[in-house]
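Every protein chain but one is kept in place in this view of the complex.
On to chain A.
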Amino acid sequence: MGLVSRGAAEAGLGAASAVDRPGPPDAVPNPTPTPPAEGADPGSSRPSMVLKAFFPTCCASADSGLLVGRWVPEQSSAVVLAVVHFPFIPIQVKELLAQVQQASQVGVTVLGTWCHRRQEPEESLGHFLEGLGAIFSHKPWFQLCRERGSKSWSCKATHWQGPASPAASGEDQVMLIFYDQRKVLLSQLHPPTALPNRQAGDTTASAGGLAAVFDTVARSEALFQSDRFDEGPVRLSHWQSEGMEASILVELAKWAAGPVCLFLACLLSLISAASACRVFKLWPLSFIWSKLSTCEQLRHRLEQLTLIFSTQKAESPAQLMRKANMLVSVLLDVALGLMLLSWLHRKDLIGQLADALIPVADHVAEELQHLLQWLMGAPAGLKMNRALDQVLGRFFLYHIHLWISYIHLMSPFIERILWHVGLSACLGLTVALSILSDIIALLTFHIYCFYVYGARLYCLKIHGLSSLWRLFRGKKWNVLRQRVDSCSYDLDQLFIGTLLFTILVFLLPTTALYYLVFTLLRLLVVAVQGLIHLLVDLINSLPLYSLGLRLCRPYRLAAGVKFRVLEHETGRPLRLLMQINPLPYSRVVHTYRLPTCGCHPKHSWGSLCRKLFFGELIYPWRQRGNKQD
């Protein structure tokens, strides 16, 4: 096998009919080539197969040579990865392919010949290419040909049928599918979401032929390492053959990432060790920490930062995306927080806020007092029980009086506290919003207390009423068997029970009204806090990096592919262009959304209504480590 001269190859490919190609290299070719029928063989019962050849668009203008790629027998498709140009030494080509195969675990072989001709073909070239077919035996053997300067392509795929029918040679139709190698290499296929009643393992079974193409191109990076300026023995043509693609910024970032990550990881581990020390586990502090949403948010951010700056590399593309999303989310958060801080300081809003806070708290307390006076009178025309009304009203009024005194006591320190709290906005907008939510919770603490008092009273009344109602009917609740049983009461028990039942029934409207009013107030405050938490969750969980990638580089996130039929002439093979179909935005958000604190209301509307009716306390969100009340 000597050096193959370039000149003979440049002469062009003969549009010869397919010849019976022998398997072993030293066999004599058939002297009288029988022209086989195009397509179906009269002798064989096999209908004509359509083979698919995936051809990279960057090689469409390359010089003649050998096609190198992978043959996927299950889909009868050949994925062409590169073109080896003349002159070459077959031994060196085989060595290179073996190296690539070992490095990438992809079965890269020589698939056929590629001819980019300029003038009329010569007959000798047909035999020359047969010889090539004999050196690199592959079944089927592709012969692609293109006329320079025009769009007419031709391709043939020949089979060697075997010693049983040496005269017949199967020739199959070939469909050419062009693909952009760089985009297919960089993109990541997202198969459609599996139906809920499937296990995760079954989805891989339906990963079809196109996933194999993407996989082949992605894993063959070792083949694309050499460009045309290398002085290697073999000259390849692929998407990077004009020069390796790299970016200075990316390289610098990679080089700097190592020490920076190490330093930040140490710092973060110090902070987490300090926050986990024993002082914070004591009872009053741990209770307060668990109630404040600020601490929850800070803990969440600390976890995220630890994950981003951890020194281990991300194993899968999904992990890499998650890290990138977290980093962008943290950066955006801090940027928004700094903007908020500058806006607050520019207009001296903190001073104005501190000045306005006390009058607002006073105003709220006054409104509450008016409300209670209204309840103590004849609210909405209803007639209340005078004595109970006065007792409850006076009790709540005294409570409000205490609260106002407390606020007035705190008033000198408010501005200083608010200023320090405003500084915390530089940790991020989410922290500032959490602090706002906590401040609202603290300022409306008296409403929370009133709600608890009203709910407990109402709950007691409801339980008493239900138990006495059972007594009225002659039944009893059996605690052992958890059911209602009949029971014979004494006369005095019945008398007292009925009396108490009557009293409770007539006091019910008053208690129910107080409970209703304070529950509505509490729900209002909960709704405001819920909105703030929703905003914080949104900032926490939105995958901004993925959305940005989908906007700027849509081929990176692929939902699938789409085909376009290129100009077609009869007699020529069918040519298709395969393009990447990007993932829709809704699926990007759904696939890549970051996990949040998980502070979502756990009950449905039905159970909420039930709890409200029976006077059980509702906790809108449970934080981690909360004790059940």
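Here is the rule we use: a residue touches a chain if its C-beta (ideal position, glycine included) is under 8 Å from a C-beta of that chain, and two chains touch if they have at least 3 such contacts; residues count from 1.
Throughout what follows, contacts and distances are computed from a predicted model.
Of the names listed as "Leucine-rich PPR motif-containing protein, mitochondrial", "AP complex subunit sigma", "Phosphatidylinositol glycan anchor biosynthesis class H" or "U3 small nucleolar RNA-associated protein 4 homolog isoform X2", the one that matches the UniProt record for the absent chain is "Phosphatidylinositol glycan anchor biosynthesis class H".
Residue-wise, the contact with the chain that is not shown comes from A:Q173, picked out of A:T57, A:S137 or A:Q173.
Only one of A:L210, A:V234, A:V364 or A:L557 touches the chain withheld from this view, namely A:L210. In the complete assembly, the contact with the undisplayed chain comes from A:K52, out of A:K52, A:K323 or A:H446.
Think of the hidden chain as still there; on chain A it touches residues 45-50, 52, 75-76, 173, 175, 177, 195, 198, 202-203, 205-206, 208-210, 560-563, 565, 568, 574, 576, 581.
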